[in-house]
Each structure stands twice: as structure tokens, then as C-alpha cells.
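Only one structure is covered here, and it is reproduced in the block below.
Note that one protein chain is taken out, while the other chains of the complex remain in position.
Presenting chain A:
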Amino acid sequence: MNDLVTRGRATRASTPPRPPSVLIRSGNWGGNNLALTALFLFLPPERKRFYQNVSISQGEGGFEINLDHRKLKTPQAKLFTVPSEALAIAVATEWDSQKDTIKFYTMHLTTLCNTALDNPTQRNKVQLICAAVKFLETDTICYRVEEPPALAELQKNEWDPIVAWAENRYNVAIGSSTSITGPNIPASTKDTFISHLASYNMWALQGIEYVITQLKSLILSMGLIDRHITVEKAVLLSRLEEEYQIQRWGSVEWAHDYDLCELRARAAAGTLFVHLCSESSTVKHKLLQD
């Protein structure tokens, strides 16, 4: 562990001094994960662009990113390799479009790949699926309001078609509720989603869970993954109440628009990540059709 930390620090000699290295090493922070998390908490959100050229090379484990002559590594110092070339190109574009400073908060695809490679929460496939399906109990679009009547009607008009689509597509019962405890989701519905999600690989699942936590809705996320709705539409539906309030009270650029752009970027990154990571089957599909 200490090795890793020192190595990490050595390569980052150019960054401004970070405070509590003592804290990181003393072990007060618990296990390895916490110490690493602490290490990255203290990293500045931006650092100087230390490379000129970004290129892609094909290695044994997949596609790798090269910054000048160095290979890109994950925060846990693993080699950064991705399974699909398109994903590698998108990640390389993220790195190449950084001007002067590297802004990590704009590099959503890189972040997702890092999460998939390092798996910082150490969860396995079953745990990931359970976490995703748990969102169904508190799914945004199943919680309805009774007043104001205009908002209640808006929710009914906008959300009902998506719920109906999901019920049809997966042949399950979902429903909606105005009570604080939420709708009663039958166990068979959960089982259906669990077995459906099990057909995705680990990488895609990380992406799916990311989209779900961003949109706060399993149903909207599945609509995105199944290409039933666009990212813009999914984000709009996820923020329906906020949009209603904006229409009534006005929009504040530095809060509402800022959130909107960030949520769109995150949802789009997650969706693209899932599609690119589960693509091999799609490509086969295309060949069969030709």
C-alpha cells in the first residue's frame, strides 16, 4: 500500500503540494480503499496538461491509451485497457480535448472506465444487479403527487407512457402510487429485471448502475439502454418536477442549466458506455443481416 502511494506521489511531482500525507499513511482512515479514496480526495480537480499527443494502441487485454510515450493508468495504478476500439477513441478524444489543464470532472467516459477497471467498491455482479433493482422500489417515475393538479396531470401524461412501455417490453406489472411508501412492486417484476440485467457483462452493468443513480430511475434507464428514448428525453422526464417549477418561477442559469448540462453529460456518457461495452453481440447481429 505504501508502495503504491509513494509511487503515485512520485509521478505527480509537478502538482501543487497536497496537505495531509501524514494522515494517508497513518492508517487512521481504515482499509486500503479509504486511504486511496483519501488520496484522490486531496488531488486538485484540475492539473496541468503534461502531454502533447494522445494515441491508441492495441494490447493483449484490449485497447490502451498512450499519452506521449507513457501508458495511461487507472487511479489504482492498473493499466488502462478498454474492450472496444470506439470506446478507446472516445476516451482518447476526452484526453486530447483538454486545454492547458486536465479537467477530470468533464471526462465522464474515462471515469466510467476507471470505475470498471478498478471496481473501487469491490462489488460482484450479483451485488451490482441488486443495487440496480433496488432502485425500482423508489423509482422516480412511480412516485406521483396529488397537488398541484397541473403537476399531477403533467406527471400522468409524461410518465405513464414510459411505465406502460416498460410493462409491455418486460411483460411485468409496475404501476404508480401517490403514497409515501411508494408502489407495491411484485416480486415477479424484480425477478424479471434481475434475470434481464444478468445478461449484461460487468462493464455494462457498471454503466447501467451509473445511469440509474444519475436519473434516479431504473425504468428511464432501461428506456435509454433499450434505445426507446433519447438522452434529452430521459433527462427531461427525470427532472420533470424541476422543469415544472422552472416554467412557473423562471430558470436560473447557474443552478438549473448547470445541473441540466451535467446530468445530460453523465447520462449520455453512461448510455454510450453500456452500448460500447456490450457491442460484440450487436456486431454479430449486423453481419448476420448482411
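Keep this in mind: contacts are C-beta pairs under 8 Å (C-beta built on N, C-alpha and C of every residue); 3 or more make two chains touch, one makes a residue touch a chain; residues count from 1.
By definition in this document, contacts and distances are computed from a predicted model.
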Quiz item: Name the chain not shown, per its UniProt record: "Protein FMC1 homolog", "Ribosomal RNA-processing protein 43", "Signal peptidase complex catalytic subunit SEC11" or "Cell cycle checkpoint control protein"?
Solution: "Protein FMC1 homolog"
Self-check item: Which of A:C113, A:V231 or A:C277 contacts the chain that the document leaves out
Solution: A:V231
Practice problem: Touching the absent chain in the whole complex: find that residue among A:T93, A:S195 or A:Q247. | Solution: A:T93
Quiz prompt | For chain A, the residues touching the chain missing from this view | solution = 56, 85-86, 89-90, 92-93, 96-99, 103, 105-106, 108-109, 227-233, 253-254, 257-258, 261-262, 264-265, 268-269, 271-272, 275-276, 282, 285-286, 289
